[in-house]
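One chain of protein is taken out of this complex; the other chains stay put.
We just call them A and B in the order they show up, numbering each chain from 1.
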Amino acid sequence: MDRDALIQRFTDVVGAHGVISERNQLRTYECDGLANFRVVPSVVVLPETSEQVRSVVAACHQAGVPFVARGSGTGLSGGALPVSDGVLVVLSRMRAIVEVDLDNQRAVVEPGVLNLQVSKAVAADGFYYAPDPSSQQVCSIGGNVAENSGGAHCLKYGFTTNHVSGLEVVLPDGELVHLGGKAPDPPGYDLVGAFVGSEGTLGIATRITLRLLRKPEAVRTLMAAFEGTDHAGDAVSRIIAAGIVPAAIEMMDALAMEAAEAAVHVHYPEGAGAVLIVELDGPAAEVEHQFAEVERLCQEAGSTTIQIAADDEQRALFWKGRKSAFAAVGRISPDYYVQDGVIPRTALPEVLRRIAELAGERGLRVANVFHAGDGNLHPLVLYDGDVEGQEERAEELAAEILYACLEHGGSITGEHGVGFDKKQYMPKQFGADDLQVMQLLRCAFDPEGRCNPGKVFPTPRLCGEVPGPRRVHPVEAAGLAEVF
Amino acid sequence: MTERVPAFDLHHPPDQALIDDCVHCGFCLPTCPTYLLWGEEMDSPRGRIYLMEIGLQGETMNDQMVSHFDRCLGCMACVTSCPSGVQYDKLIEATRQQVERRHPRSRRDRAFRALIFRLFPYPRRLRLLRGPLRLYQRTRVGTLLRRVGLLGRLPARVGAMERLLPAIGPAQRLPEVTPAAGERRRRVGMLSGCVQRVFFPEVNAATARVLAADGCEVVAPAAQRCCGALSLHAGREAEAQAFARDAIATFEAAGVDEVVVNAAGCGSAMKEYGHLLRDDPAWAERAAAFSARVRDLSELLAELGPTAERRPLPVKVAWHDACHLAHAQGVRAQPRQALAAIPGLEVREVAEGEICCGSAGIYNLTEPRPAGELGDRKAANVLATGAELLVTSNPGCLMQIRAAIERRGERLPVAHVAEVLDASIRGADPGSLLDRG
Partner (left out) sequence: MAATLEGLERGDLVRPATGADTVDGIPAELVAEPASVEEASRVLAAASRAGKKVVVVGNGSKLGLGNPPERVDLILRTRRLDRVLEHAAGDLVVKVEAGARLADLQAAVAPAGQWLALDPPEPGATVGGVVAANASGPRRLRYGTVRDLIIGITVVLADGTVARAGGKVVKNVAGYDLSKLFCGSLGTLGLIAEATFRLHPRPAAAAVVTLQVKRPEQLGEAVRQVLRSTLVPSAIELTWHDPFGPSGVLTVVIEGIRPGVEAQAAAAAELLGEVGEAEVLGPGGTEAALSQLGALPSEKAEVGIKVAVPPAELPGALTDLATGWLGHGRLAAHAGTGVLRVGLSGPNPGDPEQVEAFAGVVAKARAALAARQGTLVLTEAPPAVKRAVDAWGPPGDAVELMRRVKRQFDPDRQMSPGRFVGGI
């Protein structure tokens, strides 16, 4: 089927207003939140129902055309980067909250629903949806499912995968299946668990059953300033050792604070080398008691100033500063690169030192923002793309930081996913057999290799192949993937 | 091979440096009214900036590209939500100017825009319409046409104009000078506006009274013309500059401390005069100095602090933030403060308050369909507050939301914040505000 025929097919399914084929318009979709990689899709389709998604995917299947799914396009690993000559299926028009079932603590939503919208919809009844990535006001649930998104509060409450109990999925051949549901322990393989975090490579989720939580009785938040990240890290260790599980522990260093202050005016204490935001939530009696202890532990670790949020507004301000930090860094540097790596929490001081060392060696600055509670780092490598060679050095530094994470037993990604950006590092974290076995899953879902190809795995596996001499995969031959 | 004509020429194209501030994070998407309506990247701030960028790279400005720029409401909600500080307002302004100069519009489009810009910035011409329109309304011709179904047959844009018509009352003119009550604390100029002075003269009267009550001598030069807001926001650069020079000169001559504006769109435009006239060496400094003295009514009142007593008005009101006041000027606290100072007045927030009502200057005339959908959305949110009165600070919003409420078959009185303050200061009966169409 040629492009025009495919466009006609799509138009028959979604109507002309749902198909984009003009070049300038297509170009607005050529990247997601990671603007470093751009590929113009051949066609963009915007379905509005599960049935339309099914028909679109079936058409792609018949035509032998690869496709990529996209939600709000805010991902930071290039997961929604289109495939050249491929179709981009945009789910932003499927944004209905289909059902709210508070007695079972479930909500059923379409993939284009924005993360924060779920919480807003159930707030009046005293519920909320826990996974809260910093981009929650714009990122979509479908995107969250693809990336297994976390957020600041995942230390206590877990990630998207712990809050999805059911999925309706369109498989890459156009078949529609139902995985899991509202009831616990569905018999069979945990395909919901396998699908969440699969970065859009196994199919397109068209309905998602989410778990809702009751809003806690009490929330207390403090912001503690320290001389440096070492002291702040020590405070975190003491808190964990005391058996306290805060809802969130976030750390920002001096450079990150500078950026956030420019954007949000939080009034960080002057001269602070690092700041910790610690939030506790739960039953009031428990929170009061533990909060006092956290304050004490911060002081013991040498905190210079402790601000306690007096009300919801102040609490929101603390968080706004933290959540805007990435984009706010644009104010103190012409360009920057957000890295995402994980290390065991106990390795934090050492790795931060290493990052500072590496940055110094390359003459670049790194602002650090991270989820101190679970060791998920977000070093922001600052550079000026207009200065010769700086962009390359910045990329190198970002890679070095990842290697440092791996050296300490961590992971190349805590939240943002592997996508396109990090598939080259997969062989550094996993062995060849590990990657091949993971791809068995992909072969079961997508034997033709057309669903978001070229993502996550550097070397695609030919499905159905037996051990023996390697054959070149068509995707590789087409230049969409490389062997590292 | 035909050469591709790049989208922009060298006279103030959208600034690459400003475009580079965009990090593609997408935080602007959920606050953009057109993204809310259509869910398409091209009709979002991020997408529009992207189109500007590829235009700078040399892509052609074709109909599709222009349509996305045209469909931007210019509400600046994205400016408020952007964590990177992208100055989208400057970008869209520069882009619209380029579009006006370089893109050939359809004959119908051109004719319609010509009509608008020959009419709305000219109070004297608007005034000529008052009589016939009043007759039209009093004889209920419109209602008859609507009932018979003929009104629906008119082109959407004309129908849009018809629906937005406010009820035309008796004519009023602002006095040239309104003396301050008691001690004179300031001598302020007042913009009487175009639509405001012709169709809502009672709002201007109330504004002058409120300012006077709080100690301002109010100078409303009779010679003043249009401030150029509609032209500026539509990308008609030369026209806007001419109006700007005129306004600056008029108010300089009046010798006032500040210039007070009671229409959000106008205040926003006047605060941009410095930027608008930056290329003109004779006017650049004057314009910047002038812009620094422009105040929205609520801003000035907050700065001064009230002197006249606010008498009780036991009314539940919904406050609507006009985009050009909240997003473009960053004025949100002051109108709320002003209302909060009225004893007995309960101010209710409107859900999705940061989303534009769809008025957006002439948007509800040039793009009636999305404007209508946004108006409907706003009307639903306003009615959901259960308020007895809708209060806002912009004539465009007022007309747009009222029309949308009426479309739903509902009734809700609407008032300008000046009228509410005026009623409070005069100790008027709430009925004076509530018993209106």
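Here, a contact is a pair of C-beta atoms (placed from the backbone, for glycine too) under 8 Å apart; a residue touches a chain by one contact, two chains touch by 3 or more.
Just so it is clear, the model here is predicted, and its values are computed rather than measured.
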Next on the checklist: Checking the contacts here: which visible chains does the omitted one touch?
Outcome noted: A
Next on the checklist: Touch as defined at the start, partner being the missing chain; which of A:Gly33, A:Gly71, A:Gly197 or A:Pro379 qualifies?
Outcome noted: A:Gly197
Next on the checklist: I'm checking contacts with the chain that's been left out. Which of A:Ala16, A:Val98, A:Ala316 or A:Leu440 qualifies?
Outcome noted: A:Leu440
Item to check | Residue, one of A:Ala5, A:Ala123 or A:Ala285, that touches the chain absent here | outcome: A:Ala285
Next on the checklist: Using the touch definition from the top, which of A:Lys120, A:Lys215 or A:Lys320 touches the missing chain?
Outcome noted: A:Lys215
Checklist entry - Which residue from A:Ala5, A:Val98 or A:Val177 sits in contact with the chain not drawn here? => result A:Val177
Next on the checklist: Contact with the hidden chain only, please: which chain A residues?
Outcome noted: 101-106, 126, 147-148, 150, 154, 158-159, 161-162, 171, 176-179, 181-194, 196-198, 214-217, 237, 240-241, 243-245, 282-290, 342-346, 371, 374-376, 409-418, 422, 426, 429-431, 433-438, 440-445, 456, 463
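Here, only the chains that are shown with their structure count from here on.
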Next on the checklist: Can you work out the whole-Å distance between the CA centroids of chain A and chain B?
Outcome noted: 39
Next on the checklist: For a test of understanding, state which residues of chain A touch chain B in their complex under the given definition.
Outcome noted: 20, 22-25, 27-29, 31-35, 46, 72-74, 90, 92-93, 95, 112, 114, 135, 137-139, 262-263, 324, 326-328, 330-331, 334, 336
Item to check | chain B to chain A touching residues, read off their complex | outcome: 20-21, 23-27, 29-30, 38-42, 46-47, 50-51, 54, 59-60, 62, 64-65, 68, 81-85
